[in-house]
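Notes follow once the structure below has been shown.
The complex appears here minus one protein chain, its other protein chains still in place.
Going in written order, the chains are labelled A, B and C, and every chain counts its residues from 1.
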């Protein structure tokens, strides 16, 4: 109890908790769950965008998209490493993902149907991710906070890139602009859902806030996102697909219509358009690569035996 | 020897030899080799054309091409069946093909690079095949002769279809006509090689002719093909890629330039552009389908045991 | 830009939906060419593919006539974007192994056979004529795929397992067969279209019978995917159209 009190005091003093510091088991568990979910999201998130790399409409866009997806893989790697400082291995986490026991962001269970979806994902999905992640740069757990600083820097680059794709489409042919509008229509609501259930229904917020893992509620973050994004949509000349959307002069905030939480629950429950496909793809990748990993291990073993033999002989 | 003499008399009298009739072992062997090679050619020949089914430029062409490739498979089936009357099973023949021990027509080791190749194959490859096959409709071995009658009828339909594709391209845009000329440029010489080495170098012709398996020499058939095809090329407005090609007023035949028999030998030896690909594809198909064939056998076995059980019980 | 824009009356939309079903499934079957597990099956897959492409051609031609904007079968097939395609999600699912292809064919044919039979009484004479031909074809597809599903389900442990997996994977796409929207409603009212709800019992009975003989368990009806009818497809359709349409996109407007 004294340890716990001391721990909470450090948190309250905005000190960073480091891997070797004492921490409550529930804090560790919460972080492992959150960081690994975040890592899985990066890895699964490679798929919807990866779907357009071979069909990107210009060499510049093709290179940028490949680099972006590569960054996501890099984020996955930092985040798995941050989680590993809490005593869980990457293999365990990946196994949980493949077994369908770990979650990842539901947004990646929607399909990318046109090139404009690549713009919309950068602009909206990465935009929403940044809203969620910027406060995490000040998260109480050091390795996570530091990983998030790097991740956020790259994400905001991706977000600008996505917006620029949208801008190019909106300044392009009628067909291109229509493609952009269509993408906004399909991604808008799922992006609002990315912030999670309304505060009235959210479970983890309380302890997470006390431990400064989380600093804003779902609804607060969602509101920030809407406030930032609606004017951007207007600048693009696009219509937000929400007939109830209105600017509230009193509060200075944009107010959106009701979110279809039923759809959210279905996607979380595994019934989104691509849940099965995403996990199957990831499983197949693991399976197809098994012989390569095995070969790499066998070679490393042989090599260390050889070195040992040389050392013994010397 | 009396049997052999009687056999030759029947041949000379243009009688048909049937499966249960006596025949010399060499006659049987020659026929098995020739018919199975022919069957293999039909099956491997599905690949170059199959390569364009998913990309055919109109629904009518797509359907016609799929039907054509299906016909080739059908020809393979009749021909295997004709060879089976000589006491060799389809499985043995297919195994020989997959083991790389059996030959098939070298023409199918060239790639189909553009849609015009589908026209060129119909026009030229099927055209050459018909020249080879029409005399086989009168082949001394009954089952082969009857199979060839059916095959030839369908092939000549394919040949007209191929020519019509070429005609449409040649009457189309500049780009389409160029595509047609390019296809002729690439397929012309390999098609001349389809008739086999020049008579001066051919091995099988003598006995095959005596037994009325073969009725014309390679060079005779090649000349017929050239005589039939050159005017068609001219009608299309295409240039035959042979600067030495000339019409000999004295004989009334077209005379072509020297054939690069070195290329022919390389392709026969397995070094054509697609030899490896064609066999690998066929092997993979057999491998991928193994579990299906096994399931079908297992089901048939169960079913006959069930019927037997019912019969016993009754 | 090489895409066309179609003015979709209810009839045009309704016919395009069926045309897209037939073309997409026919294209999928044509992808098997040269890859079938036995030569006899090579012939059968091509036959079924040809039937479906034939149905698609008749339906596109009729959709073009109904729109009356000069769009022929090829314009409608080759020059509409993915989001304008209106086929069922079921038919665009990748071939997978032979079990997936046969289960997909069974689930579709068990619907399409009674559907076209009912459509033979459509007040629209063109659709009734198309239906008469399509019904015979789909009866064969149903028979053929049912035979295979039984054989595979009751074959080896491996084939049973693969077929069961195919069934689980494809089941969530069967709900869409029976979806209707205002397009259907107006045409059902007019006696032009069939109410798919009236086909559900037949479909279930057919599928249940085949699965029973195949020693397979009918999946429970969980959450059902939809979206194809309004152009919200899976990621698979885009890749199919890329191949299908490449030539017409490269040299638009040419005669082939």
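Keep in mind that, in the parts below, a residue touches a chain if its C-beta (ideal position, glycine included) is under 8 Å from a C-beta of that chain, and two chains touch if they have at least 3 such contacts.
All values reported here derive from a predicted model rather than from experimental measurement.
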| item | value |
| --- | --- |
| Chain not shown, its touching partners among those shown | A, B, C |
| Contacting the left-out chain in the complete assembly, out of B:30, B:51 or B:285 | B:51 |
| Residue among A:19, A:100, A:172 or A:198 touching the omitted chain | A:172 |
| Chain not shown: contacting residue from C:120, C:188 or C:251 | C:251 |
| Given A:4, A:255 or A:296, the one touching the chain that is not displayed | A:296 |
| Absent chain, residues of chain C that touch it | 1-3, 81, 239, 242-243, 245-246, 249-252, 254 |
| Interface with the unshown chain - residue positions in chain B | 48, 51, 55, 111-114, 173, 175, 182, 186, 266, 269, 271, 273-274, 276-277 |
| Positions on chain A where the hidden chain makes contact | 43, 46-47, 50, 53-63, 66-67, 69-70, 73-74, 76-77, 115, 165, 168, 171-173, 175-176, 281, 285, 288-296, 298-299, 302 |
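Criterion: only the chains that are shown with their structure count from here on.
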| item | value |
| --- | --- |
| Touch-based graph of the chains, sorted into line, ring, star, complete or other | line |
| Core chain by centroid distance, with centroids computed from Cα atoms only | C |
| For chain A paired with chain C, centre-to-centre distance based on mean C-alpha positions, whole Å | 36 |
| Centroid spacing, where centroids are CA-atom means, of chain A and chain B in whole angstrom | 57 |
| Residue list for chain B, restricted to those that touch at least two other chains | none |
